[in-house]
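Every protein chain of the complex appears in place save one, which is left out.
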Amino acid sequence: MNTTNPDPQLAALIDLALTEDLGSGDLTTNALFTARANGAAGLIARESLVVSGLDVGAAVFTRLDQACSFKILTQDGSRAKQGTVLARVHGPVRALLTGERLALNFIRHLSGIASLTREYVKALKGTGCTLLDTRKTTPGLRRLEKAAVRAGGGSNHRLGLFDGAMIKDNHISAAGSIRAAVNTVRKSIPPTLKIEVECSNLKQVRDSLAAGADIIMLDNMPPEKMAKAVTIVNGQAATEASGNITLNNIRAVAKSGVDFISVGAITHGARSVDISMELE
Amino acid sequence: MNTTNPDPQLAALIDLALTEDLGSGDLTTNALFTARANGAAGLIARESLVVSGLDVGAAVFTRLDQACSFKILTQDGSRAKQGTVLARVHGPVRALLTGERLALNFIRHLSGIASLTREYVKALKGTGCTLLDTRKTTPGLRRLEKAAVRAGGGSNHRLGLFDGAMIKDNHISAAGSIRAAVNTVRKSIPPTLKIEVECSNLKQVRDSLAAGADIIMLDNMPPEKMAKAVTIVNGQAATEASGNITLNNIRAVAKSGVDFISVGAITHGARSVDISMELE
Amino acid sequence: MNTTNPDPQLAALIDLALTEDLGSGDLTTNALFTARANGAAGLIARESLVVSGLDVGAAVFTRLDQACSFKILTQDGSRAKQGTVLARVHGPVRALLTGERLALNFIRHLSGIASLTREYVKALKGTGCTLLDTRKTTPGLRRLEKAAVRAGGGSNHRLGLFDGAMIKDNHISAAGSIRAAVNTVRKSIPPTLKIEVECSNLKQVRDSLAAGADIIMLDNMPPEKMAKAVTIVNGQAATEASGNITLNNIRAVAKSGVDFISVGAITHGARSVDISMELE
Amino acid sequence: MNTTNPDPQLAALIDLALTEDLGSGDLTTNALFTARANGAAGLIARESLVVSGLDVGAAVFTRLDQACSFKILTQDGSRAKQGTVLARVHGPVRALLTGERLALNFIRHLSGIASLTREYVKALKGTGCTLLDTRKTTPGLRRLEKAAVRAGGGSNHRLGLFDGAMIKDNHISAAGSIRAAVNTVRKSIPPTLKIEVECSNLKQVRDSLAAGADIIMLDNMPPEKMAKAVTIVNGQAATEASGNITLNNIRAVAKSGVDFISVGAITHGARSVDISMELE
Amino acid sequence: MNTTNPDPQLAALIDLALTEDLGSGDLTTNALFTARANGAAGLIARESLVVSGLDVGAAVFTRLDQACSFKILTQDGSRAKQGTVLARVHGPVRALLTGERLALNFIRHLSGIASLTREYVKALKGTGCTLLDTRKTTPGLRRLEKAAVRAGGGSNHRLGLFDGAMIKDNHISAAGSIRAAVNTVRKSIPPTLKIEVECSNLKQVRDSLAAGADIIMLDNMPPEKMAKAVTIVNGQAATEASGNITLNNIRAVAKSGVDFISVGAITHGARSVDISMELE
Partner (left out) sequence: MNTTNPDPQLAALIDLALTEDLGSGDLTTNALFTARANGAAGLIARESLVVSGLDVGAAVFTRLDQACSFKILTQDGSRAKQGTVLARVHGPVRALLTGERLALNFIRHLSGIASLTREYVKALKGTGCTLLDTRKTTPGLRRLEKAAVRAGGGSNHRLGLFDGAMIKDNHISAAGSIRAAVNTVRKSIPPTLKIEVECSNLKQVRDSLAAGADIIMLDNMPPEKMAKAVTIVNGQAATEASGNITLNNIRAVAKSGVDFISVGAITHGARSVDISMELE
């Protein structure tokens, strides 16, 4: 929602979402409020949460009616206690009531991701290890969910298939070896992009290192094996742990010395947090 | 995904989701597989689940490459044990690998909703009460999530603001009374649409009934009060329970005699279920 | 044209219509007027008419140039005598001349519908019967034409196939009976939607009533038979007369006691009324 | 609907029209027919008419479901007696019933224009004068309505503001004189385009001729004055009569010797003709 | 970029171009500048050139951020010496840096065309012959390139296949003769459009003249043969020279007396001129 970089995809998503909810119009609100009636409302945290997505909520209301003004009172990434007024919106009552559900659906979902991410980040505190997200996101909402991860204190892995090469089993089989795969990929991608290789054993780690991989993913290894892998790599590449990471085991994994840990659950496993909108 | 009713919104959502993931292309796969390499893969349930969304997965692969053929082996709404092959897809390996993540993101999410819905439906078994969803859905995915609810055995409440009138607190305040609100709305909507009034106490229930409401929503009432409301209504309108319904209390709520119970959590509180894709 | 509910379909229609008329540009006007020349014009009724669509005309001019301001002088639904200035538009002369034809094409067409609708509404005066439109509208202009019907004093039937169920002959044959059809439909639609059954004889009326239809359409029946049907229904469902209704017979039909009469001709049979634009 | 020249505007119009009618789906048909049920239907003329728009109807059905096949039995421009089967469509019953209304709305409207145009063309028979349409068309449907005019035997004036220059009063005032206007426009348009000047008196006719106008429009002149104008022009430019032309006076106007007569009413004043669809 | 005639195609082109360059965002600039940082920059000619396309550059910056203001200091078509500040843009630094490359890519390309066109126009000085462009333009940029030709002092031939008829070899073969081709085309196009025939010898010139062609193209003829053709035509049609025209031979061609000379190289053979943007 950076105003300097217009995001046609976000605009398309909001239009898609408005269309599915409004269809031919908000029958009830249009019948009972004139176009001239104005009002104000607050968005209120109904539980403790980490904030994300208020700018998307703002975009929903201003898309409905440019006369809406939306004031963000808590920045993305800040923790809000139960009862906190996160934002206020003024404007035509029709826009407020018609947009309420969609705005909340966005903010509750994204703040849920930020809140869960914060739990994982806290579990890593002091380890020097960085939490990453994955491509396991809701279709159409990836950039928003990745922004929510950042709000929660996490970092983003590649956005998609285009801003980083990731060599997996099937790729290695096709190329014949890790070395062949890395070489072939290197020749076909811009020099600004790194190559990561997914490894499930130490031989693959050594092969990847020898092939010049930039990042070595340690997939579903027990922490002790990861520690060995880190020793083998010895700073010649970055290391990333992945697979079956939970709040319970993430700190142990981090202590293996890996640079990054990626966790799919922070996006696909987060629940919506409770936020309501109250007309004032 | 009904082929008779083309769904431009679903096409737009898939394109949005492909664009966010593919961007300028799947660098790794394009480097390592030629356009001519063909393959096959199975989608496999990694836990017990209720199936939904396979047709959306099919649409992802055929959008990537019309040469893909996707064979659905388990119908929407059927329960699949761990290890079941849900579907098979044949086609260019590039399309299989490039589309894998997006197809899984859809199917895992939607089957998660179907699976959770099934739990609620089972809890209602024999009560004669119908489970409904709400408008608390993921922006852009409403129709898919509502189809997942049906796959799970639930029924759909109105799709949006356009196919049913729902009079809430703010609407009543604006109109001056429930009667005034119902009358005003009735005059402005097509005769094919019903009017529901959200009631938080029995006086509102009586007022709604007197005003000719078609459906009376009992919002956040304890089951005993709901039972009283049902007695008051006495079949002259339909009744719907809403608010803080959980798997623990839904059967008790149903026993109050309401016709419908609506539960937001079946869409916004479902977790993704585990499904993987394996190249054969 | 409700500013609170942005209407992407109306925007798409205006763009389609501007594109077909402007193509690569208004050659004559661009050659003879600079971008800086400003002017003003009035839209004038050349015959007595009921106004509709001025807001669409406004949207045409502001789409061409945001510097245009359009002042509506007669509200939708008001009657204007010959010579009345319906609206004034100020702005760049290029926009005024380039948009003139399209704005007039919209307003003349929609005011024509409003004017004809008013005739039918007057014929019903005092009968307590409500005039409805149909789905026989110009492709792409349905919402505008339905707004014109309201401007003329009529009411809207369902907007489309999505906001009301209408069971016709082919549906009944497929289901086996009216009862089966109503039951099947009831189970598959949201509880906020009503079911209407098209009946061509009194047996079908009784069957529909027994099946629990919400609205019974009396299709192409003579007024006396309609009166019998109304007696049979006896307030247990709403009744709608349809088929071959004209200004000559509509009052007689209404006296049969039906709740609604639907007339396709108010949309597909209205002629454009005469409105011109004069530069001042 | 020329398959060699894809028409993105027609596709957009059909999608707009399907969206306004289908919205979230044809509830009744989807409840009562499975996706697998196939059927066939005929489109039947319910009165004598000139055919136009069957290809648009075909596009509606195939847009709904590519499995539909539409067989046109009467070519555009042919006269069909009451009872004639104009076309047959086979395919999924869902697509047939869901698309019926939209297909008919198109074909009835366009055949109405073709039928009315034929009346005007007959009135001109033997005069050597050519009937033209105008820009007074339904927004978004211009190309379809212009094709209907051709089906009726008329010819098309310019499609829009881009494929011909038309100098009117306001343009002349701005330029200072007809000569100045013609000269300025000539210098700014491609050499492949002609210039027409709208004249309301014989002095303007002489000025236009002197200025080198390619076509001279005789606006709202009585036939005798037109005859004088034709004599003045003497074949050095083409002549077009315009304004208040009716079926009653068109032949008299033609006898003035003008090359073209343009009539707005053939598009904006045509009524829909009666065509129905019957499942077989 | 005429504000009175909104150009949806230009908007689409700019969005396409921004999307291909920005993708998921300007990583570097977003990391190092806040959304609040403002700045100013000048666009500076690094060589002598004829200006075109500054308005397109303005549209790029305001599309990125509506807070950008772009001041054009040299009008389209004016010659700028090396070192001239062509325009200044103020606004968020993010927008300035993110949009710099695309704005320059447009302006450098279009000013290159204007600059080359000016050379050809100078070569024609005093001959009374008009320089025309062709349809050999960059896909998607035709209108911009044709505006650049006008900025350079040239005139535009038809914009495309729709605003003028051009009969070539294949068309003549299909029709059987030039006369048949002209007659058939004349009957099927609006009366506001002219017909041009491409001739490669004097017989074709005579045939075209006899058939009533409005413009006769002399294709790839030596200047002496063109002079003969001009004598044959003798003002009864316009003449256009085409094929292998260079800066070296254009004046000789013009002296043959043709009305127009069309040159593809002014669009497809122009090099970008050097313009840079400097933050102040």
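By written order: A, B, C, D and E. Residues from 1 in each chain.
One rule holds in what follows: a residue touches a chain if its C-beta (ideal position, glycine included) is under 8 Å from a C-beta of that chain, and two chains touch if they have at least 3 such contacts.
Predicted model, so just to flag it, every value in this text is computed and none were measured.
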Among shown chains, those touching the left-out chain:
A, B, C, D, E
Checked against the full complex, the residue among A:L32, A:A45, A:C68 or A:L132 that touches the missing chain is A:L132
Of E:L159, E:C199 or E:A238, which sits in contact with the chain we cannot see?
E:L159
Contact with the hidden chain (one of E:S48, E:S69, E:Q82 or E:T138)
E:T138
Of A:R118, A:K136 or A:H157, the residue touching the omitted chain is A:H157
In subunit C, positions touching the absent partner:
23-24
Contacts of subunit A with the absent chain, listed as residue ranges
130, 132, 155-159, 162-166, 187, 190-194, 196, 214-215, 238, 240, 259-260
State which residues belonging to subunit B touch the missing partner chain.
15, 18-19, 22-26, 30, 35, 63-65, 67, 92, 94-95, 98
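The rule is short, and it goes like this: only the chains that are shown with their structure count from here on.
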Going by the stated contact rule, which chains contact subunit D and subunit E alike?
A, B, C
Give me the superposition rotation angle from subunit A to subunit C, based on Cα atoms, as a multiple of 5 degrees.
120
Distance from subunit D to subunit B - Cα centre to Cα centre, in angstrom
46
Separation of the C-alpha centres, subunit C versus subunit D, in whole Å, is 23
Going by the touch rule set out above, which residues of subunit C reach two or more other chains?
19, 22-26, 30, 98, 143, 159-160, 162-166, 187, 193
Which category does the touching pattern between chains fall into here: line, ring, star, complete, or other?
complete
